[in-house]
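A short write-up of the structure that comes next.
One protein chain is absent from this view; the other protein chains keep their places.
Labels A, B and C are assigned to the chains in the order they are written; within every chain, residues are numbered from 1.
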Amino acid sequence: MSKIKVGVLGATGSVGQRFIQLLENHEYFDLVALGASDKSAGKTYSEAMQSRWKVSPKIPEYAKNMKVVKCNPSDTPDVDLVFSGMDSDVAGEVETEYANAGVMVISNSKNHRTDDDVPVLSAEVNPEHLDVLNFQKTSGKIITNSNCTIMGVTITLKPLMEAFGIESVFIVSMQAISGAGYPGVPSMDILGNVIPLIGGEEEKVEMEPQKCLGKVVDGKIKSADFKISSHCNRVPVIDGHTVCVSVKLKKQTTVDEIKKIWNEYQGEPQKLNLPSAPKKVIDYLEEKDRPQPRIDLMNGNGMTTSVGRLRPDPLFDFKYVVLSHNTIRGAAGAAILNAELVYKKGLLRAK
Amino acid sequence: MSKIKVGVLGATGSVGQRFIQLLENHEYFDLVALGASDKSAGKTYSEAMQSRWKVSPKIPEYAKNMKVVKCNPSDTPDVDLVFSGMDSDVAGEVETEYANAGVMVISNSKNHRTDDDVPVLSAEVNPEHLDVLNFQKTSGKIITNSNCTIMGVTITLKPLMEAFGIESVFIVSMQAISGAGYPGVPSMDILGNVIPLIGGEEEKVEMEPQKCLGKVVDGKIKSADFKISSHCNRVPVIDGHTVCVSVKLKKQTTVDEIKKIWNEYQGEPQKLNLPSAPKKVIDYLEEKDRPQPRIDLMNGNGMTTSVGRLRPDPLFDFKYVVLSHNTIRGAAGAAILNAELVYKKGLLRAK
Amino acid sequence: MSKIKVGVLGATGSVGQRFIQLLENHEYFDLVALGASDKSAGKTYSEAMQSRWKVSPKIPEYAKNMKVVKCNPSDTPDVDLVFSGMDSDVAGEVETEYANAGVMVISNSKNHRTDDDVPVLSAEVNPEHLDVLNFQKTSGKIITNSNCTIMGVTITLKPLMEAFGIESVFIVSMQAISGAGYPGVPSMDILGNVIPLIGGEEEKVEMEPQKCLGKVVDGKIKSADFKISSHCNRVPVIDGHTVCVSVKLKKQTTVDEIKKIWNEYQGEPQKLNLPSAPKKVIDYLEEKDRPQPRIDLMNGNGMTTSVGRLRPDPLFDFKYVVLSHNTIRGAAGAAILNAELVYKKGLLRAK
Partner (left out) sequence: MSKIKVGVLGATGSVGQRFIQLLENHEYFDLVALGASDKSAGKTYSEAMQSRWKVSPKIPEYAKNMKVVKCNPSDTPDVDLVFSGMDSDVAGEVETEYANAGVMVISNSKNHRTDDDVPVLSAEVNPEHLDVLNFQKTSGKIITNSNCTIMGVTITLKPLMEAFGIESVFIVSMQAISGAGYPGVPSMDILGNVIPLIGGEEEKVEMEPQKCLGKVVDGKIKSADFKISSHCNRVPVIDGHTVCVSVKLKKQTTVDEIKKIWNEYQGEPQKLNLPSAPKKVIDYLEEKDRPQPRIDLMNGNGMTTSVGRLRPDPLFDFKYVVLSHNTIRGAAGAAILNAELVYKKGLLRAK
């Protein structure tokens, strides 16, 4: 069976590099187009990257000599699907162009996340939101994944909502520098320091989980109705967002019951045995001081959500700590898993 | 006028070093005794420290050749007051011995903080708690200061409680490694990492602010009755605890009103013009991404509480960020300020 | 064909963990005994480790329930070979006991490195040094690997010595904290800092490469006769020692010739196709600012030596930068490669 031809938009950026790394020898997808800015277009990927490749020792052999092109449907005529890791100042418009050109867009950018006919898809959480694709007016469809910070949090909330209902959530993040891309955060600002602000982040954190955990009503996504408060901080960690969560539930339960529900949680990617699906969606760590980014980052190849320290909360019901890999589970890996889901469900057809 | 003769117990530890640094040429106090473990006793301070002095380039000249003694009233016969920076596994008992021997004990250790006739004194917050000293049965009195993490938080809560009343508080800390002493946190555990547990810390954080903000009733301190929930984390920062706070108040108010109240707040140390009192108790920083430990740590010589990012909170009323220097304002500096207050109020007499 | 039964001595330490990680499903070796201190003996490995496992998210399943025993031949009766990652204060004696008991000892400890009938074996560099094993008087033989800092350096020197001869070498290291074990370096000492001393390191760095590059004469190893000067520094890096090298050669050559010789270098492990042998022994990186520990650490699964910045030196002939993984290539991985070499050459027999 022939593979689906795909492209990566924003191929030279941090998320773009992850796409290229994770798409090497992919079972469903054949990466045939690397889109980037005008500055890079026309060069080979190696030439365009020089010393900007940061995610592993080497650019994969298969990508080295691919020619970089502009992010434009006419420059990438072969692709049936594009993964977008573009900056949000250009992503919105370019993604719409691709959708108009009949190309499926799997985006990591924030621009279309608030459109009520665009799912903020987390493959284990809300696969039923794919129903709204029918209501999108473009021939190509747009699917986004959520912000990296709430990716793991939302995954832990999903089984809690199903079993007990959610009243309110308090979120404090300690986020890795890779979330800001490259060059991103100046070292003078973060070495031995904490920055208690990430521009625009708290707004996303306080809104996206409810959309992700919402319902499809009349072809539109209606967000769940609980409230979230958040504080978002940058800390000197390379990869891996650590998040302190307190949650108030609608029904009473116990620490042990929650642990059991989390450890047993399986979503559609696990049932469909998708290539990027982690065996364990949620891994509850019994060690008293975990999860920690340095140790638990690559749990499930960076696709598992690690959780620990579940305990009663004096103001909410429970508090716990979530860790997920911000550029794999929180970005490129989540997008690829979304594409795999779409493919396996037959929603993606080669041209 | 002759100075009060004082000693430092735990003189070789992290907090002990700060005491020695901050007591150099002190206007009221003359440091005459350095107490430490049996291992160090008998050596000069320089010999005892070797390469363990960490708070600044050099051990102050005045302390270099002082002989270290054991932490025992009979080994420090001259002192009228001791500052205690001892480990909590020995501090409780030794401090009681000193109090029995008629020596005033200004302690940074946690052991006596929960005694209902021992104030958890924050000089700008609850000087009226000194009334309970009369009810202590020892001839020497014991005064503690609070845990370093909530020191700055409690200072910001005091004017809010006075003006509006406090309903509940949510606290998430990102704490510096110096809070764990030396050798303290192994570098393998914290470099490029976050540890989402500090043993015993959340218990203190959820209890001490209420005691500090409580009332004296019948010679005992009755804690304020609001509830606190906390998550405490260790981050790779040398000095300076950054704390995210959300607070629910009893009366409505505005961001501007709170900023004004904070910026104008003055306590008894400011009125008495105590040597270690910062001019500004609370400094509200208007920059959008502050306070930050690296930049704001030494605000007011490490004695000012820096606050920023005050904004409405979807679940509580307001959220904001607090930074204070954990080994100055949160430990040695606070203890010295407490001693200055006691001295200036005439509660401390030379033998 | 049945596998050789092996044990790991010092199984709870940093190097011990790497042994356990790297020996999972090993083609030649079956890890059947985990030796550690009396404190750990009698516990399962999981119990003994608690939160001390640091090298990856999880203790491998196969090791979790193995019972830890004492480091004593009578407590590990089944093994034909032990890998030793013990502290040097006990390693020397215990290793001799094992050799006396007929067990081959592959050691990462420094104790026997200076014995003139014990090879400091680097499998690609001096396999001919195995000849001295015949002259060891014990029935089991002892083989050490070199200090982690000079491991990669010596590998780069080997082809230079063969082709041009070496006159003198200048070495300045910037070493990772994992080299000091756990708890090892206190974070207060290294966060945002450089420590320009590693106790005992310069002595090893200035002596071991000459032994490793020496000749076997009359059953003893005679060190090569060039001189080395070194400065050893600790820097805030988790894994990966970066070393600046300047070298004076006996014959003239060019940058291009050296690069070619390095890139083509193959040792006996490559010829024998040993399981842990990297395909490339030395990987010369053409990027101008490499190698770097964060990016190049895992080159060749942590077994390749990454080199860069080869350029003329105003005082020596050439200068360059070497990076190797200090706990894989510089410790456990090197030891396992040594054992594989010994096995494949028929020097290791099951009891």
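By definition in this document, contacts are C-beta pairs under 8 Å (C-beta built on N, C-alpha and C of every residue); 3 or more make two chains touch, one makes a residue touch a chain.
Quantities reported herein were computed from a predicted structural model and do not represent experimental measurements.
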{"item": "Touch criterion as defined above, residue of A:V90, A:I238 or A:M298 at the omitted chain", "value": "A:I238"}
{"item": "Contact residue for the chain not shown (choose from A:G165, A:P186 or A:P312)", "value": "A:P186"}
{"item": "Which residue of B:N25, B:Q50, B:S74 or B:Q252 touches the chain not shown here", "value": "B:Q50"}
{"item": "Those residues of chain A which, in the complete complex, touch the missing chain", "value": "14, 54, 177-178, 182-192, 236, 238"}
{"item": "Chain not shown, touching residues in chain B", "value": "50-51, 54, 56-58, 191-192, 238, 287-290, 294-299, 306"}
{"item": "Where the unshown chain meets chain C, residue by residue", "value": "168, 170, 172, 174, 191-197, 206, 227-229, 231, 233, 235-238, 242, 244, 246, 288-295, 308-309, 313-316, 319, 321"}
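The rule is simple: only the chains that are shown with their structure count from here on.
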{"item": "Most central chain, judged by mean C-alpha position against the global CA mean", "value": "A"}
{"item": "Rounded Å distance between chain A and chain C, as computed from the means of their C-alpha atoms", "value": "39"}
{"item": "Distance from the mean Cα position of chain B to that of chain A, given in whole angstrom", "value": "42"}
{"item": "For chain C, residues that touch 2 or more chains besides their own", "value": "54, 191-192, 238"}
